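Every protein chain except one is present and positioned as in the full complex.
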Amino acid sequence: MRKQKARICEHTELGPGLHSFWLELPEPDDVRPGQFYEIKTAVRFLRRAISLADKIEDRLRFIIRVVGPGTEWMSGLKPGENLDIIGPLGKGVKIPEEGSLTLLGGGIGIAPLLYLARVLSGKGLRVNALLAACTREELICTEEFGSLCSEVVTATDDGSCGRKGLLTQVLPSLQCYKESSAFYACGPEPMLKALKELDIQSPVYAFLESRMGCGIGLCMGCAIKHTDGGYRRVCLDGPVFNLEDITL
Amino acid sequence: MRKQKARICEHTELGPGLHSFWLELPEPDDVRPGQFYEIKTAVRFLRRAISLADKIEDRLRFIIRVVGPGTEWMSGLKPGENLDIIGPLGKGVKIPEEGSLTLLGGGIGIAPLLYLARVLSGKGLRVNALLAACTREELICTEEFGSLCSEVVTATDDGSCGRKGLLTQVLPSLQCYKESSAFYACGPEPMLKALKELDIQSPVYAFLESRMGCGIGLCMGCAIKHTDGGYRRVCLDGPVFNLEDITL
Amino acid sequence: MNFEIILAGQRFANPLVLASGTFSYGLRYTHVIDRVGAIVTKGITVSGRAGNPPPRIWDTAETVVNSVGLENVGLERFSQEILPSLRFSTPVYVNLAGVTTDDFAMMLDSLGKEERVSGFELNLSCPNVKEGGQSIGQSASSVAEVTSVCRKLTAKPLWVKLTSNFCDVRETAVSAAEAGADAVVLLNTLSALLIDAGQRHPFLGAGSGGLSGPAIKPYVLYVVREVSKVIDTPIIASGGVVSGLDVIQYLLAGASLVQVGSVNLQDPEACLRILAEIEKWLNERDLKTLADLIGKLED
Partner (left out) sequence: MNFEIILAGQRFANPLVLASGTFSYGLRYTHVIDRVGAIVTKGITVSGRAGNPPPRIWDTAETVVNSVGLENVGLERFSQEILPSLRFSTPVYVNLAGVTTDDFAMMLDSLGKEERVSGFELNLSCPNVKEGGQSIGQSASSVAEVTSVCRKLTAKPLWVKLTSNFCDVRETAVSAAEAGADAVVLLNTLSALLIDAGQRHPFLGAGSGGLSGPAIKPYVLYVVREVSKVIDTPIIASGGVVSGLDVIQYLLAGASLVQVGSVNLQDPEACLRILAEIEKWLNERDLKTLADLIGKLED
């Protein structure tokens, strides 16, 4: 982990309030799926955590959804501008050696799974993806997943694309639901809660969020409740946790 | 006075930290030399006061010198962007009917005198200008003054352009020093102080600055000391004062 | 939609109050004054004050520091020149800034007869004067004394504006409430020092000033909430309001009225925008009555 100035090479709007950036680092990082960067903005004191969404050669991709001042500011960035970033941070995903794996992405939570799909498929593992969003416009990166995964199922709350329904309503009807050796889930808290209730037998690794102070283990700001009653730091101990260890 | 969104049509760098902007207003204002606008920036809570530097048809010109965060922010504005401005504010200059007039501009203080030169010469009055700055690079708008004034004398502290010396050192040697019916002075406080000490017989109207809260008479933030012992508000009672009324 | 607030028997069209010192005496921008619940004048002293030497004001992105120092025309000119010139029907509260209890009594007595004056805000909290000001508001007994003397002299609403600088404002608020204040105003500015390091000298002409603006809102919200637990007297919040959401947060925390200060300097029409934001917020939630929100924060 270190601080760098990353140059923005490309900025595309993927949907309403959804922005994709490709970045170039002066000293390229070795980075694992599930890791994230802390981005400095001009409008907030603390950095904002953004997951690595993809990496091709030495270029990094971030995908953001505008939810407040920090992400609003990012959405106005232009190619050629520099971004002050710290990373890669967090433990990221432990890449399995074998098995059949399913990615479960909801909304902006689809983004961090993309690089995971790339790495898993690069290892020759069988990867399925179930990608869900509220509407068609918010369903991002489906083509990229298509080229990396054995099977991609999409779902929208309003049925405007793919199956109609919530991710957790669609999931039980899929073959992978029974057959996957592990699941990787990233999405809003209600989705993760509902997943927890499905009581899936294979491990479910969840990409979690929390409001962060430092992102680097200094402040204890990023607490998340562990089933043992204590807290864990999303930034150091996560951001990827076994879903059954976490109280949501 | 009112709040408007002004569109930036042109931005040129005139010298080190010196920037000129031409603006277009949706509803053009009737504005007098010496008046100013309050500009909202993204980096400071209060607006920043900037004088009208020139006006041609319905376009307004501002010229700024970067001295802190607000002016630094302005220096990054690009054509096409909008500026949130309130104005015109202040009383401005009372334009004389006759006489021979001399403009005394020091540094960024040259800017507000430009529009005054245009209005005075437009009325057919005889206008001289003495323009001074630290170095050649900081001496702005001399050509424009040349086309509007009968005579333009320049001076720099380091002698890199025009006469060598401070404005108040050069002034006594000029013919206009004795003959002008009025002087209009804008420049840093030390220049105005030195002018006061020259004890000029004709009235000297000084364009004054102060740290402003509102710029519109609400807060009493912009006090300047009057020789009667009380304070005056630069924003409402000025910004142009008879130099002999003010304690510097 | 109903924005009305009743406080001490007085009706306010809405909870917005133009804070003292940020709308002068009310002679300008009357189209804004027309739309708010009340205006508080600049602090008035018995004989008037020239105010503090410049510079008097400074800011960052989220704060303002001022040291105006109660520049005002004095009681007499205020009665004779200002009051008759006010061109709006919005309630006018006069911010009184005495040094001694007698000063307050004298001003109250004189202005109490003026029909145009709806009520008073006792400024026991100005950080920008050497005498009076916050030195009164820092002592629970002084607050009690000034408030009770003033209470006896007027039947008009009496607000007491307090400070948290170097004191426990819960105690002074209890004092003010027990001495008969109709409302306590929380808070005046926080004492503040700016330093010109190169000169090794304070930056403001007066040496120090008072901190206001959006950055202090979480602190003032906390104080409002805590004081609301120890007094039943209505609270008027003052600190950092820039948006409709800020006003709603203060109401939830227990304030009945909400003063708008520094943001008027940035935009004299800020209150019009804030009112529109409140309306939108209520609409989105299908709420009808703003007063219903007061004190409704759950733990």
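Just so it is clear, A, B and C label the chains in written order, and each chain counts residues from 1 on its own.
In this section, a residue touches a chain if its C-beta (ideal position, glycine included) is under 8 Å from a C-beta of that chain, and two chains touch if they have at least 3 such contacts.
Everything numeric in this text was worked out from a predicted model, so none of it was measured.
> Indicate each shown chain that the hidden chain touches within the full complex.
The chain that is not shown touches these displayed chains: A, C.
> Considering the complete complex, identify which of A:P188, A:P203 or A:G217 is in touch with the unshown chain.
A:G217
> Determine which one of C:R11, C:H31, C:H201 or C:K288 touches the chain that has been left out.
Checking the options C:R11, C:H31, C:H201 or C:K288, the one contacting the hidden chain is C:H201.
> Residue by residue, what part of chain A touches the chain that was omitted?
Residues 3, 40, 43-47, 86, 210-214, 216-225, 229-231 of chain A touch the chain absent from view.
> Hey, which chain C residues sit against the chain that's not shown?
Touching the chain left out of view, chain C contributes residues 60-63, 65, 138, 164, 166-170, 190-195, 197-198, 200-202, 207-209, 211, 213-216, 218-219, 221-223, 225-226, 245, 248-249, 252-253, 281, 285, 296-299.
In this text, only the chains that are shown with their structure count from here on.
> Based only on mean CA positions, could you tell me how far chain B sits from chain C in angstrom?
37
> In angstrom, rounded to a whole number, how far apart do the mean CA points of chain A and chain B lie?
Chain A and chain B have C-alpha centres separated by 54 Å.
> Quick check: how many Å separate the C-alpha centres of chain A and chain C?
The answer is 48 Å.
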